[in-house]
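Let me give you the structure first, and then I'll get to my questions.
A protein chain is absent from this complex, but the other protein chains hold their places.
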Amino acid sequence: MKKIINDPATVVAEALHGLAVAHPERLRVTTDPAVIVRTDAPVAGKVAVISGGGSGHEPLHGGFVGSGMLDAACPGAVFTSPTPDQVQAAVTATDAGAGALLLVKNYTGDVLNFETAAELAEATGTPVRSVLIDDDVAVADSTFTAGRRGVGGTLLLEKIVGAAAERGTDLDGCARLAASVVAGVRSMGVALTAPTVPHVGEPSFTLGADEMEIGIGIHGEPGRARVPLEDADRLVARLVDAIVSDLPFVAGDRVILFTNSMGGTPLLELYLAHGIAERLLAERGIEVARRLVGPYVTSLEMQGMSLTLLRADDQLLDLWDAPVCTPALRWGM
Amino acid sequence: MKKIINDPATVVAEALHGLAVAHPERLRVTTDPAVIVRTDAPVAGKVAVISGGGSGHEPLHGGFVGSGMLDAACPGAVFTSPTPDQVQAAVTATDAGAGALLLVKNYTGDVLNFETAAELAEATGTPVRSVLIDDDVAVADSTFTAGRRGVGGTLLLEKIVGAAAERGTDLDGCARLAASVVAGVRSMGVALTAPTVPHVGEPSFTLGADEMEIGIGIHGEPGRARVPLEDADRLVARLVDAIVSDLPFVAGDRVILFTNSMGGTPLLELYLAHGIAERLLAERGIEVARRLVGPYVTSLEMQGMSLTLLRADDQLLDLWDAPVCTPALRWGM
Amino acid sequence: MACTTEDVVAALRRCAEVISEHRDELVELDREIGDADHGENLNRGFAAVVSAVDSTMPETPGAALKLAATTLISKVGGAAGPLYGTAFLRAATTVGDAAELDAPMVAKVLRAAMDGVVARGKAEQGDKTMVDALHPAVLAAESATEVPVGELLKAAATAASEGAAATVPLVARKGRASYLGERSAGHLDPGARSTELLLGAFAGGQR
Partner (left out) sequence: MACTTEDVVAALRRCAEVISEHRDELVELDREIGDADHGENLNRGFAAVVSAVDSTMPETPGAALKLAATTLISKVGGAAGPLYGTAFLRAATTVGDAAELDAPMVAKVLRAAMDGVVARGKAEQGDKTMVDALHPAVLAAESATEVPVGELLKAAATAASEGAAATVPLVARKGRASYLGERSAGHLDPGARSTELLLGAFAGGQR
């Protein structure tokens, strides 16, 4: 295993320390339980927007803490959902009386831990609402699975709900908005290589030199199918087809297109893929109104990419455009 | 070779297309010769700040085109310096009568091609100045080498000079400022793995499973020494020691610290390394006044990192803080 | 031969030992059909349980089980954290402040633990989860309430072991392994295996 670390057991704690010293003006980090909180929290009168999940997906979620997006993030161990006390501590640190909205990626561990935390927080009198995001079309949404996973759409959800909360939308309004984003967002990813979790020391799965995994999860969970490597045109078409036909997105739709690197895929390739995605959407009459390209929802050093599409009306676009000031996403301020 | 591409021969052209459609409001891309230009160029009365170099280092340079930073960037083939006509076309597209400043990384190819372009541009009547950046302390600066390479410091140079030009500093002033940045900036990097250039198809060099290359260049050029893998504390100390003792940086200095991923090193590790660097600098009495952490000056998917330190007075910090609006670096607007 | 506070604490220590010994195996099982953290998470959690009992010295079996529950909930994360946490919490509630646990009580405790897991995780038998090890263990315990607690626990552990082994051919329908669909068949479920190990540790740490 080749990594710039000291000890697998302390990777997350040391990285959190680095995050804190890197962004002293925007966030502070508490340890035990580990929580990343915007410096000005609690913000009077504002709904607290909180997310979290396993570490190893950076900048998700800690990189999105700040004005206009998350009030706090709860980083678990690498690829492991955080514990209820982390979530509780996040609620306590950000609660300004307007309640807290928990944005939870749909994985059994995340769901159970956030659920437990929500019960505990409600018991202390803070109104808490949870919204599950399950945008990954690679997984069949049936009783034979744990349901669709939350992947790239999480970023769009955090940005848009964060903007609404910043503008003073109340807890119910934020929860309704979040549900509408979840209803209109779909993603799918592909992996060319496997990530290596520090405490494991070897790749999470084995892919042949000429293979790729279509429909990969962001923890290196296997996806829909293992297929021979193919060129970018074909590969991007696969993702676009699966996503578009799922919702479905139709001619005339306006969308936000998010082209995401899983970490190890360089920008050169990512922009190339983005260009293809834009062309394929244009061919279907789908209008890309906004776009984001970069490594934002990653799986350590895994090579691969994902596409996320969100059907967006004027309100969503306006919230997307609203000022945001976080370590990883910043505009308008 | 596992890459999201169609054909090695068209990677750069296709990626440039993707960049253009991803950022229509900020930049436009011309092909043949390939140039990335901010949409509002030429900006009346403003010195044009132009850089460029081989592709594969994204977001450098194209991701830094926009208000407050570069007016244009010239992307060469992967790891290959651009040609004089690209640079000439960039000058033509951005020349507003106040002249052009070329920021050139010190590699033989870049130096020769920019030099040729400068001669050609001067011949057409545009005043052109060139500044070489050679911040890589890994290379001995002697008559036995092509001199130090330009690496991470390039980003700081582009940001600071770009801000000055945006404020109306004239060509001489911009060139003097650039020289002062070059005089005060030092970098060094390390690689854990090798990048694979699309037209080559195999890794640029071979590192054993337990080896790392100290003092790596951003094209996978070998560095100072190949040594056994070591933990983050030791590795970061190596980089800090080499950089600090070179200028030297001394107690009481205020610096901008830039912790850079070479591409394949995930943010989790990068923040961890950043935390160590801040601690080591604090121990030496060097004050980190500003910091930047991320994959900004990369070498395709190479795992590794670099540190860059710039001694910064109030003027440089003020220019660093000035608004910037580019695909990869954005604040204040 | 009933089960005292010391027995429960000793059993918790054996759990930590067994999990630590099998950490890599559980990681590897989870790497095959999950995300390779099960062994690491449980190991972190049970190490914390040992620290907690070291510094707190619980006074009843129920207090020991509750301490284990809250520690697991706050240290493990993932799916297994809340599931095992709930199991220990329900066990503690069932025990109340009894000073010793006899065989019928232990059987009740195991059933309550399983019900807690099912209430949280909604898994049924055959979904290829820890429930597949827990369920036969509970049945075995319930038909061994006449024997000493040690015997009962051994019977439960043996049944858990068989239940775990029986997960190999199953297709997962809950948890992360369910994303694999048919590809999850042919692998031992890591949670079922850890349940087997934990019950083994309670039964005497022989396995």
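Labels for the chains are A, B and C, by order of writing; each one numbers its residues from 1.
One rule holds in what follows: a contact is a pair of C-beta atoms (placed from the backbone, for glycine too) under 8 Å apart; a residue touches a chain by one contact, two chains touch by 3 or more.
Since the model is a prediction, treat every value here as computed from it, not as a measurement.
Among the chains on display, the ones the left-out chain touches in the entire complex are B. When the omitted chain is restored, the residue from B:P42, B:P84, B:G99 or B:G189 that touches it is B:P84. Check B:G150, B:G189 or B:G217 against the missing chain and you find that the one touching it is B:G217. Note on the undisplayed chain: of the listed residues B:I50, B:V197, B:A242 or B:I286, the one touching it is B:V197. By the touch definition given at the top, subunit B reaches the unshown chain through residues 33, 54, 76-85, 107-109, 112-113, 115-116, 138-140, 143-146, 149, 197, 199-200, 204-205, 217, 219-223.
Heads up, the rule we're going with is that only the chains that are shown with their structure count from here on.
If touching chains are joined by edges, the resulting network of the protein chains shown is an open path.
Nearest to the overall CA centre, using the mean of each chain's CA atoms, is chain A. Distance from the subunit B centre to the subunit C centre is 54 Å, each centre being the mean of its Cα atoms.
Rounded to a whole number, the gap between the C-alpha centres of subunit A and subunit B is 29 angstrom. In terms of their C-alpha centroids, the spacing between subunit A and subunit C amounts to 32 Å.
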